[in-house]
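Taking it in order: structure first as structure tokens, then the write-up.
With one protein chain withheld, the remaining protein chains of the complex are depicted in position.
Presenting subunit A:
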Amino acid sequence: MSVLLDHLPELWQGLIVTFQLTAASFAGAAVLGVVVCALRVSPVRVLRAIGTAYVEAFQNLPLLVLLVLSFFGLPEIGIKAEPLVTAIVVIAVYEAAYVGEALRSGVNSVGKGQGEAARAIGLTFSQSLRHVILPQALRTVVQPLGNIFIATAMNTALAAAVGVVDLTAAANRVNLIEAQPIPIFVGAGVAYALIAAAAGFVTGRLERRLVIIR
């Protein structure tokens, strides 16, 4: 136990980086995920195909491969970013595929008549998506989005592969000196579990408040 207290500053700094990574990449994934979802349900075939290709590509590639490929491969064609920025962008792009699919399941749960009614009163596709369908879709996917948030938090542990010193990397560095893997990694594991528990609690509350009983 004392080993955790002795190294609290380093571990705390790592935890803050984990928070930053999680918050920034989930925010990015949420924005991009809406776009992916819009493409997936678009009436234009080409746009639908692009959306499908995006989801298939990123759901079928391991995040670690994407991270290492982007970090070491992109500079070869002149695109170079800091480790933290690379990690945020890559995790956001990756998780957006999952957010997009979760939203699409929400869109599918909105009655067909809602969309038809929206078009009947003269709303365009994007207007009916924005004002009628997405607000209802979002309410039904609070829990799946919460799960994606938790997955994002856990996936940030891979950012150490491209040099980001997050909680996992900080725990590794402390262990290198102290050689006490069990207390150190149990401590880090508890911190991750608390993040997941907090996210689960918030989404549970939100869902009860927002749910539409049909």
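Structure notes:
Everything that follows uses one rule, which is that a residue touches a chain if its C-beta (ideal position, glycine included) is under 8 Å from a C-beta of that chain, and two chains touch if they have at least 3 such contacts; residues count from 1.
Going forward, contacts and distances are computed from a predicted model.
The complex includes a chain that is not drawn, and of the options "Phenylacetate-CoA oxygenase subunit PaaJ", "Glutamate ABC transporter substrate-binding protein", "Electron transfer flavoprotein subunit beta" or "Nucleoside recognition protein" the UniProt name matching it is "Glutamate ABC transporter substrate-binding protein".
One of A:Ile16, A:Val31 or A:Leu69 touches the chain omitted from the figure, and that residue is A:Leu69. Checked against the full complex, the candidates A:Lys80, A:His131 or A:Arg205 give a single residue touching the omitted chain, namely A:Lys80.
Panel shows subunit A; residues 53, 68-70, 72-77, 80, 83, 160-163, 165, 169, 172-173, 175-182, 185 of it touch the chain omitted from the view.
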